[in-house]
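Have a look at the structure below before the remarks.
Here the complex is missing one protein chain, while the rest keep their positions.
Chain IDs A and B follow the sequence of writing; residue 1 opens each chain.
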Amino acid sequence: MSMSHLLSIEDLDRAAIERIVSQAERFAEVADREIKKVPALRGRMVLNLFYESSTRTRSSFELAAKRLSADVVNFAAGGSSVEKGESLKDTVLTLSAHRPDVIVIRTPWVGSAELVSRWCNAAVVNAGDGKHEHPTQALLDVYTLRRRLGALDGMQVWIVGDVAHSRVARSNIIALQRMGAKVTVAGPPTLIPRDIEAMGCEVRYTLQEMHRADVVYALRMQLERMTDSLVPSRREYAAWYQINSRRLRPRQLLMHPGPVNRGVELAGEIVESPRSLIAAQVEAGVVVRMAVLYELLSGARPAEKPSLRPAPEPQPA
Amino acid sequence: MSMSHLLSIEDLDRAAIERIVSQAERFAEVADREIKKVPALRGRMVLNLFYESSTRTRSSFELAAKRLSADVVNFAAGGSSVEKGESLKDTVLTLSAHRPDVIVIRTPWVGSAELVSRWCNAAVVNAGDGKHEHPTQALLDVYTLRRRLGALDGMQVWIVGDVAHSRVARSNIIALQRMGAKVTVAGPPTLIPRDIEAMGCEVRYTLQEMHRADVVYALRMQLERMTDSLVPSRREYAAWYQINSRRLRPRQLLMHPGPVNRGVELAGEIVESPRSLIAAQVEAGVVVRMAVLYELLSGARPAEKPSLRPAPEPQPA
Partner (left out) sequence: MSMSHLLSIEDLDRAAIERIVSQAERFAEVADREIKKVPALRGRMVLNLFYESSTRTRSSFELAAKRLSADVVNFAAGGSSVEKGESLKDTVLTLSAHRPDVIVIRTPWVGSAELVSRWCNAAVVNAGDGKHEHPTQALLDVYTLRRRLGALDGMQVWIVGDVAHSRVARSNIIALQRMGAKVTVAGPPTLIPRDIEAMGCEVRYTLQEMHRADVVYALRMQLERMTDSLVPSRREYAAWYQINSRRLRPRQLLMHPGPVNRGVELAGEIVESPRSLIAAQVEAGVVVRMAVLYELLSGARPAEKPSLRPAPEPQPA
């Protein structure tokens, strides 16, 4: 029942997604305490291996691990043998020989997390492999929506923007559908993959019917797309596809994986509006990643529930 | 009585400064032990967010937190979403959603720590905001002087060099005066702000009367000033304002916030002389920052004294 890796949201059926999300809800209770640390993974080692820059993903994995009392070692591609031209495989074999319990990996290369899982004994978590997948993002989005809406069955979710280059879009299309939601993707034809309907979602090239959505999920617009001729200009993109207070109805919820380009895919005024779940998504990052790490490392001891007893309090002198 | 943030030394009256310094003295006893770690902040999370490079400040906050058994997560602007053009506000909102107990922040922007404190629930410590303030530096300087001199009342302190661009100068002028010292600033007219007398200090453009000082506090000369025409040349600056063994009298104490440009603002021979407090200042960094973190996080439990019991010793197998 328990996972050995988290490489793709495809590997998780609805029951597995629900189990992780429920575990995250239990950890969320801990996050409301003054002392947010529990001893569940004491003595375990989590290795963050990041070949792309990241604020929220790397930090939320680091915090998740530390809140579970695990130790963390960080690798950024910049300050390591990667500079000497070492291959991903040799780096992973090296680090794997140090016997971490988990390797959290982000790279610009599709399929890298899958490869890494074959090269090492550690549990591997895909924290983004190129434009392929970002499963913990999808899990935290499901968590965030379920906390707000109860259940996702029958919900209409519109994913808007650069679907073609978005690992967030791919992972969310799968996860949201498994949880019973109906997904529509919308954006300029140059940024919608031709075969996307095979994933079971509808496609729109304008936002005219977006009023049917219960949830609007705006994707980050990579600014480099503006220069590679896929999008005519920032201004024109915003004119057609920006989510703003005119286009978003009061009953509709707004999501975004961050970091936001204010004035491009989102108008600044709605980022912190009451219908925005963006802050809730970020907050979900730590507890969902705690649940993933716990799920991966408690496999050997399946009967056990995580101890939510606080880490020891300061004792009197 | 307890602080919720440390944004500016202006927010601390003499009693608050003395309370922190006294707490630092208690922590200094711990620093003399073989095991220098106490469990006072076990389970707490400190986030270091540094937009400028730093050896001593970042490291001393990290060590201070770890000596108190807190967990630390570091952010350098380089390896994060800052590279993707994320704004300070979005970065802070993101990190704040991870619920750190303290955010220690250094940036090149005046007023940034104050802004950050409005955006998040964490206790915020200003570790330098542009040329505005660096309050923990002033606290450790007061601590260092008080350990050497007992009390600062009536002491004459000369702050020499690039006062205009120095957050250290600004924070120290305020802190030293609150502790009863008299402050004179001295340096080339291009590097002394016109309105500095409004802060209550005297101004000199030569070192002729420096023999009146009990303490000479040399500021770091930013080498980039040499190229922006505020200073004619390194050699000329040194000729007029360098503190050397000829200008510094035997009974005068020497301070400097580091890192020293040997041969510019200080002659190499006096950096490690007996009248130099420079090593003591660095050493003060950890215990003073322990006291600041402790002050901020023990606010909810004001009656309690920190446990100075050592962290548990290795037990027999």
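Note that in this section a residue touches a chain if its C-beta (ideal position, glycine included) is under 8 Å from a C-beta of that chain, and two chains touch if they have at least 3 such contacts.
On a predicted model such as this, the values are computed, not experimentally measured, just so you know.
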item: Residue touching the undisplayed chain, where the options are A:Thr91, A:Ser166 or A:Thr184; value: A:Thr91
item: Hidden partner chain, residues of chain B it touches; value: 31, 34-37, 50, 53-56, 58-60, 62-63, 66-67, 76, 78, 223, 258-262, 279, 282-283, 285-286, 310-317
item: Positions on chain A where the hidden chain makes contact; value: 39-45, 71, 73, 75, 78-87, 90-91, 93-95, 97-100, 300, 305-309
